[in-house]
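Missing here is one protein chain; the remaining ones are kept as they sit in the complex.
Let's look at chain A:
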Amino acid sequence: MHIPDGFLNMTTVAATGVISAGGISAAVKIAAKKIGEKQVPLMGMLAAFIFAAQMLNFPVAGGTSGHLIGAALCAILIGPWAGIIIMSAVLIAQALIFQDGGLAALGANILNMGIIAVFAAYFANSAAVSIFGDSRQGKLIGAAAAGWSSVMAASLAAAIELAVSGASPLGIVLPAMMGIHALIGIGEGLITILVVSAVMASRADILQLERI
């Protein structure tokens, strides 16, 4: 869902840039109070894993592919604020080194996949766990809900940015974006379940680490 340069107008580029810069700065301030010895390598590992998983586009429907965002994994395994730092670093590296996602569109991409997706995942996971319980089953439902919701929220935000920029009318781009991403979100949910159950099976205590 990386927006290239050219799709967004200057106003949207500026507005999303300012919001994302504010979000990153708040995340760094909040994370500074909570990052401990264990979170440092965990954050590095999550960034590396999410980068690699994002390269593995999977087919969805009619010649379209999707890839993991990873915001849900961040939100569940380390918390939303550290998640914003991890996702921003991945998105910045993708734009600077790999020319994936535009440089001017970086603020929008960080806002969609690094901030909105992370918080959507965090709230969906919390809601699912409070409904279904903090059991293995509750956690896996939480992982699925977080994965799917994060993709839907990011695609909603991207559709609004595209419409506001005049790329395509909202009535056209919104259902198109959310329709295809409803399918891609299922992939995100499945991968999130897979990774969360692998963590549960290997070091369940990671899930009890303090969230940042």
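Quick notes on this structure:
Following the convention adopted for this analysis, a contact is a pair of C-beta atoms (placed from the backbone, for glycine too) under 8 Å apart; a residue touches a chain by one contact, two chains touch by 3 or more; residues count from 1.
We adopt the following convention: contacts and distances are computed from a predicted model.
The protein name that UniProt records for the chain not on display, among "Flagellar basal-body rod protein FlgF", "NADH-quinone oxidoreductase subunit D", "ATP-binding protein" or "PDGLE domain", is "PDGLE domain".
In the complete complex, the hidden chain is touched by one of A:A31, A:I115 or A:A145, namely A:A31.
Of A:T11, A:Q99 or A:Q137, it is A:Q99 that touches the chain left out of the display. The set of chain A residues touching the chain not shown comprises 1-7, 28, 31-33, 35-53, 55-60, 63-67, 82, 85-86, 89-90, 93, 96-100, 102-103, 155, 158, 162, 167-168, 172-173, 176-177, 180-181, 184, 202-203, 206.
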